[in-house]
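A selection of the complex's chains, in situ.
Here the chain labels run A and B in written order, and each chain numbers its own residues starting at 1.
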């Protein structure tokens, strides 16, 4: 249904791998590299040019790399200068600006808006409508739920940009904000509707506006079973590299 | 302006009724049924295939039904397997995933993101940028204001999905969240910026993070007149079935 080679634009300066499908009404611009076994669905723009394109005669698009196994859903705009690890997957209408780097096995949900100049580790799952400001640094196995915002300007408006830094296994719930420059440890959890302005240490659950320490995440019980739910890698392994081996075995072997 | 039959794709396996207009750059995929007197504006995708489409050779699109009188505005993506009652209307760029069921006379605003596997009654009005998680159950005459989120995972990440259940005549204001599994009665009101984690009984106004009972909605006065504003069906009837008869008469006759 989607792959009728209808109104497709592919730059002669793009490199397209084997077994790549490009949906109808999609445009692939200069210096985009799409590796094997990748699907770019309909109505996407890959390699969106930077601001200079509109104003400079000699503009050249920086390289965009989409590694193998990606599934980019419809109406997505990806700027040039970004790099995506293997098996990258998206929802619809996401916008990812220049110089964003994603590791392997990451997912980005519908309507998410990544402002660029940011780094993600592996296995990050961004749900719908996540907004990541520039200069953010995100670890691996990080879950970001809908309507979460990472900010970067401590005294707006200014030309200072200090993004948050987030450790592995982090989770942050709906309508929460990381304020500029906060540092978050590993295995942390931010509850819904929180504004986080201070650093958070490993294994902490924080909550509220301003966000305050509530308890160690290892004290949170599953509502049904009454057993601890965190650290979550012991309880959840769908599509995770420890799915077969268990988390401890995987950790030690790594 | 919109209906020039330009770059339109209609699957031979779609069923299009009488007096149906399909806008330029719109795609209608397999097994979509569009009933009479319906307008699908430009740049829409109707019958978006499910995840399996990308991975299975023998994928078949489930049926999508849009009943008569619909007006779907531009850039909307509607997945297959969903059903829409009469006079369904949308803003722009909405995304509605599979197995969503809307009753009659519902409206969904610009940028809203319905994650599928959910049910809406009749006369539901969703404003812009509403996010409804999977497994939500919504009554009739429900107003959901911008940036409201219904969630479903009580201990994220997990594979458990328990959506909220919402009674008739419910209203929920901007930046509010229903947490997984909450049950909301009839004629309830959630104030702006609230996180609702506990069940709410009929006619309650709740507010805050965590949301707490404030007062019976029948005690809320109109700022100008000083008279009670709720239950709102006595004060508001635009496009409602009691517009001519009054709410009590309509209720008793029903």
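Brief remarks on what is shown
To be clear about the criterion, contacts are C-beta pairs under 8 Å (C-beta built on N, C-alpha and C of every residue); 3 or more make two chains touch, one makes a residue touch a chain.
None of these values were measured; they are calculated from a predicted model.
All together, the complex described by this structure holds 3 copies of its single chain type, of which 2 are visible.
The rule we apply is simple: only the chains that are shown with their structure count from here on.
If you average the Cα atoms of chain A and of chain B, the two centres end up 27 Å apart. Every residue of chain B that touches chain A in the complex is listed here, in rising order: 7, 9, 11, 25, 27, 29-30, 43, 45, 47-49, 53-54, 61, 75, 77, 93, 95, 111, 113, 115, 129, 131, 147, 149, 151, 154-159, 175, 177, 179, 193, 195, 209.
Taken together, the chain A residues at the contact with chain B in this complex read 1-2, 4, 6-7, 24-25, 39, 42-43, 71, 74-75, 91-93, 110-111, 125, 128-129, 143, 145-147, 171, 173-175, 192-193, 208-209, 220, 222-223, 229, 232, 235-236, 238.
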